[in-house]
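Step one of this worksheet: look at the structure below.
A single protein chain has been omitted; all remaining protein chains appear in their positions.
Letters A and B name the chains as they come in the text, with residue numbers starting at 1 for each one.
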Amino acid sequence: MFWQQVINGLTAGTTYALVALGYTLVFGVLEIINLAHAEIFMIGAFIGLVLVTETGAPLWLALIGAMIGTGLVGWMLERLALRPLRKNNVSHLAPLISTIGVSIFLTNVVLKIFGPQSNRFPSNIDPRIFDLGVIKVSLLQIVILATSFALMFLMKFMLAKTRIGKELRAVAENPEAAGLMGVNVTFIMVLTVAIASALGGAAGVLVGLQFSAISPTMGVAYGLKGLAIIIVGGMGNVTGAMAGGLLLGAAEVLSIAYIGSSYRDAIAFIMLIAVLLIKPSGIFGELESRKG
Amino acid sequence: MGEILNPYYLQIVSFLAINAILALSFYLPFSAGQLSLGNAGFMSIGAYTAGILSLKLGAPIFISIVSGSVMAALVGILLGFPVLRLKGVYLAIATLGFGEVVRVLFLNLEITNGALGLPGIPNLNNYFRGVYSSFGVKEGLAGLDMGQVAALSTVALSFLVLGFCIMFVLRQEKSPVGRAMAAIKADEVATEVMGINTTYVKMLAFVQGAFLAGLGGALSAHMTNFISPGEFGYHHAIDILLFVVLGGSEVVWGGVLGASIITIMPEALRFVDDFRWIIFGALLVTMMVFRPQGLIDEHVLSWRPFKKKSTLESDAVNEVLHREVGN
Partner (left out) sequence: MLLEMKKVIKNFGGVMAVNQVDLTLNEGEILGLIGPNGAGKTTLFNLVSGLLPLTSGEILLNNTSLSNMKPYQITELGLARTFQNIRLFGHLSTKQNIMVAQFCRTKASVWGAFFRNKNYKEEEKKISERADQLLQLMELEKYSDSKAGSLPYGYQRRLEIARALATQPRLLLLDEPAAGMNDVETESLLKLIRRIRDDGVSIFLIEHDMNLVMNLCNRVTVLNFGQKIADGTSQEVQNNPKVTEAYLGKEEDDIA
């Protein structure tokens, strides 16, 4: 029973992790909390829906399409709502508000096009279940877990081994120094937002698959929990976001099983407050202020 | 005249006052450098405390309202201790989280009636009707019917309360405590070194903010007659933030203006119904690009609305930083 819950929790947790990863990447490199990330996640789900229902595309293609779509949205966000603010040397509040503006804009565009109701997300995945004795895993869960872990692995690999990844980490640590060493800081920043958004979009499709339904307001709950996760894991810390997401998934499922489902949504924030009291820099974080 | 002064519009005007009070509840901690997004949670506490007292214990309305506000302030003190150690975005997220915890908690407690909410909270309009009635005024006053008179009285009350709150904040800003708050916002460490117990001053700002949010909640509970946990969630916290950011985050009147605009806007823009929020979102982004301090700033208040926002400070500080000699 326990391990079954753990598997269920991990499945939910991987999508949390992808969302949190998006927040943490943008925060690490641009020092901004992108409050439109939750809506980008939602748009990914809708793009996926349209691709599957209108063009009959197979799931894997819809996923890629959603990621490209949301990547583009992220690119536009950086270009139109974030970059102009950097030029003006404003306080940290202005970019935050700007992303809130984008989030309002995006939510209402989708509301206008699709209406407020829940839309069915069709899944052409075989509803097979694998009985492994102690636990039962459905093909759907395997697809979600595999996709998420693959994306997370790709991220880790990119950050650690590729030149772009190194440049990204350099900008995250000190944009001025990175610029002086020949890194195209602006490009890296745009790329970061695009990648983060693509991850969010992927998560949107996966969540749509998981619950078979999506709605224009599905981003809010995930968004808030994503914020809690990045603090729990450590702001700007990639491992922290991933681990935090998985941890939250497991904690929620276990809390439903042993405490009752009504407090599930508060688990993330109870974890948040606990971390803030005990180790504010997060489980994997260091309290280091950025130089430069 | 009589058509405009119908209870529906008058209620909107009352809400304008409530929203302005909520704007103040965000502005106060913000003026001490704290980005506190917990006002929705405090509002909820104020609303439910007051609502439960009025509804289930039959307490007089004004006692309930005051109690609701005080309760919110008390929770503010409790929350303040752990949370005020945090800076910037951490504080914002933590207080947002607090709001969520309150929402989920109230969804599950028996005394709050969970998701069904609390209907039938005594209404201020009816209260005023009763007052007028006891003075023998039952059919109307000055050409207006009792409905309008009662609604107008509620409006008057809300603005009276708002007036006191504004006056309080304005006077505090010009006082030593207010200056200490502004100093903390500018440089908390330097402020502490100048002999100010920054923890105490930050707590003061935070708790005052909580009180004001609770007051707003308690008052509005007695205007809408019905409250539910969902009203006081993330969206509301963001709305309150927007009042201040849109109207002007550097001056007290900014929040009041922002609250007015955002309260009236949905009504005024009914003709562009579907697109009003889309437009609003785009507008917000544009504002941050061109006028991040919001509509009103101190230059507007002194009749020089288009004076360019001074970059002198950042220049001066940058200059000094480049002269810094290492040690």
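To be clear about the criterion, a contact is a pair of C-beta atoms (placed from the backbone, for glycine too) under 8 Å apart; a residue touches a chain by one contact, two chains touch by 3 or more.
Remember, it's a predicted structure, so these values are computed and weren't measured experimentally.
J.: Which shown chains does the chain we cannot see touch?
T.: Contacts of the unshown chain, counting the full complex: B.
J.: Among B:A50, B:L107 or B:I196, choose the residue that contacts the chain missing from this document, as touch is defined above.
T.: Per the contact definition at the top, the residue touching the missing chain is B:I196.
J.: Among B:A32, B:V155 or B:A183, choose the residue that contacts the chain missing from this document, as touch is defined above.
T.: Answer from the full complex: B:A183 touches the omitted chain.
J.: Mind pulling the chain B residues that touch the left-out chain?
T.: Residues 167-168, 171-172, 174-180, 182-183, 186-187, 189-198, 204, 310, 312-314, 316-317, 319-321, 323-327 of chain B touch the chain that is not shown.
Please note the rule applied: only the chains that are shown with their structure count from here on.
J.: Would you tell me which residues of chain B are touching chain A in their complex?
T.: Against chain A, the touching part of chain B is residues 35, 82-83, 85-86, 88-90, 93-94, 96-98, 100-101, 104-105, 107-108, 234-235, 238, 241-242, 245, 249, 274-275, 277-278, 280-285, 287-289, 292, 311, 314.
J.: Can you tell me which positions in chain A touch chain B when the two form their complex?
T.: Chain A residues touching chain B: 33, 80-81, 84-85, 88-98, 100-109, 112, 220, 224, 227-228, 231, 235, 262-263, 265-266, 268-270, 272-273, 276-277, 280.
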